[in-house]
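A single protein chain has been removed from this complex, and every other one stays in its place.
Naming follows writing order (A, B and C), and every chain is counted from residue 1.
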Amino acid sequence: MPKTPLLSVDRLVFERDDCNIFEPVSFNIEAGDIVQIEGPNGAGKTTLIRLLTSALQPTSGSILFSGDNIADCHYEYLASILYIGHQPAVKMTLSAEENLRWMSPATTTASEIDAALAEVGLRGYEDVPCYSLSAGQHRRVALARLFTTGSKIWYLDEPFTAIDKQGVGILQARMGSHLAAGGCILLSTHQDLAMDKVRKYNIEPHSDREQQQ
Amino acid sequence: MASNRHWTWFYRLGSPRWFYETTGRWLPWLWTLTLVLLTAGLVWGLGYAPQDAKQGNSFRIIYLHVPVSFLALAGYYLMAIAGAIGLIWKMKLSYMVMKSAAPIGAALTFLALFTGAVWGKPTWGTYWVWDARITSMLILLFLYLGVLALQYAFHSQESGNKASAILALVGTVNIPIIYKSVDWWYTLHQPATIKFTSAPSMHIDMFQPLLLMIVALYSFYALALILFTRAEILQRERKATWVCELALQAGKDSAGEAG
Amino acid sequence: MKFQFDSVQQMLEMAGHGHYVWTAVLVSLLVMAWLLVRPLQLHRANLKFIARQLRREQRRQGAGEKQQ
Partner (left out) sequence: MSNVGFTAYLKRDLLLSYRRLGEAASPLMFFLLVSILIPLGVSPDPGRLAELAPGMIWVMALLATLLSTEGLFATDHQDGSLEQMLIAPQLLALPVLGKVTAHWLMTGLPLTLVSPLIGLMLSLPSVAVVPMMASLAVGTACLSLIGAVGAALTVSLRKGGLLLSILVIPLYIPVIIFGSAAVQTAVDGFNWLGPLAILAAMLCAAIALCPLAIAGALRLVSSN
């Protein structure tokens, strides 16, 4: 009997205003896999990731989580994913530490929070309100979640935007250890990753859309 | 799936093309019916119905005011139900019906208010009174305008549809509450000397044309709704092959007429 | 059933209430007519728009073939 993949996407189609966004998407992800979504701007990378997080409902096609449709095991599925989108979801009036505490599992200890912030280079900024931090630092606060989360599946939408080279290195190291621990990652980025066995998935804009423009 | 077979009529009903073609066959009949009923009802009501003992001839406005108000309110429920069907079964046609019902309902509500005001002047001596029913009608107008405004506020057709469907549903839950509370508010403030709310018992000769006008307005409403929906279908389905063929055919016909 | 007025003139006047009744009737008929004419206009405009787009598409394809 073939092993059920951790995540299985089958002929996923999304229409917005009667217009198909991309050609049907199908792929499987196993534990330990990292998939990089590629495609030109506006191809629907963000839309695809939001479909996977179930923030959007697909027009047709299915997403299976360990063989079950995610609609049938919704909360179980949501509890095992981590999504970091374009906007960092950081509150300006809260400090870096308060923001990370809010975004991390309840069981996270104070020292784990401090360690995570130190990992992303925010040592010394823990108690600074976020409005006095830069855009790159806001992203770092959001990305510090990667060091506190217990989620198995990571969805990262352009995680390296506004992050410097050194930061990218740290994040990739963390991603590597996540994969080694049996997690999986799906991310969209235009950068080439310095990691082994990155699978690339090319997303194609639907042929409808070219006609329209 | 075989178990879904008895649902096919439902989905066929949801097909814009099926709707467009079927209503296309109905239209000539509906036009005739509407025009005949409206003419008959108006002539009967304005010319043949006996005049009211107290109000004189101004009471003849009732033949427009009551049917129009009736349809204005019924139209809101129709709109909300269409929106709910759209939300639940994701049926595109249903949203189109909802979108078409909004301007018709708003126009009829406006007419109800207008005819009410014109009727009020000779009867009560003033164009506007904060009477329970008039106030409720005014609120209904704003509910309609809200749905319309929300529909067009979104760039995305789909978001507009969903948002106005939700708003229409919220409004539906609210309408009975609004009506009851306005009614209660009115009894609280109503001066004891004037009473408009008690409906005068109508003579049968006056009632028959009213009934006819209500039927005529139903027919009119159906006609207007179908016409608006058909225009909306063409716009939404403009990329479908059958619509393209239709457009080319229409182009040829008009070119033929011109030549 | 009997016609209530002796003459057209009388029917227009309606014993002093004529202008109320006839304003209500006129405005109602105007609005109702608009509700029927407006969708017909939209219907025709949509058809025209689609036809124009199709013709443009055809021209473009024709031009493309000539170039080849």
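Here are a few things to note about the model shown:
The rule is short, and it goes like this: a contact is a pair of C-beta atoms (placed from the backbone, for glycine too) under 8 Å apart; a residue touches a chain by one contact, two chains touch by 3 or more.
Note that the structure is predicted; figures quoted are calculated from it, not measured.
The absent chain, not drawn in this view, touches the displayed chains A, B throughout the complex.
Of the candidate positions B:32, B:156 or B:249, contact with the hidden chain is made by B:156.
Check B:185, B:207 or B:242 against the missing chain and you find that the one touching it is B:185. When the omitted chain is restored, the residue from A:36, A:53, A:137 or A:188 that touches it is A:53. Considering the whole complex, the residue from A:34, A:63, A:103 or A:163 that touches the absent chain is A:103. If you put the missing chain back, the residues of chain A touching it would be 16, 50, 53-56, 74-79, 81, 83, 85-94, 101-106, 108, 129. Chain B residues in contact with the hidden partner, per the touch definition given at the top, are 87, 139, 142-143, 145-146, 149-150, 153-154, 156, 158-159, 162-163, 166-167, 169-171, 173-174, 177-178, 180-182, 184-185, 188.
Heads up, the rule we're going with is that only the chains that are shown with their structure count from here on.
If you average the Cα atoms of chain B and of chain C, the two centres end up 17 Å apart. Per-chain CA centroids place chain A at a distance of 54 Å from chain C.
On the chain B side of its complex with chain A, the touching residues are 92, 156-158, 236, 239.
On chain A, the positions that touch chain B within their shared complex are 16-18, 208. Per the touch definition, chain B reaches chain C in the complex via residues 42, 46-51, 56-58, 60-61, 64-65, 68, 100, 103-104, 107, 110-111, 114-115, 118-119, 121-122, 205, 220, 223-224, 227-228, 230-232, 234-235, 238, 243-244, 246-248, 250-251.
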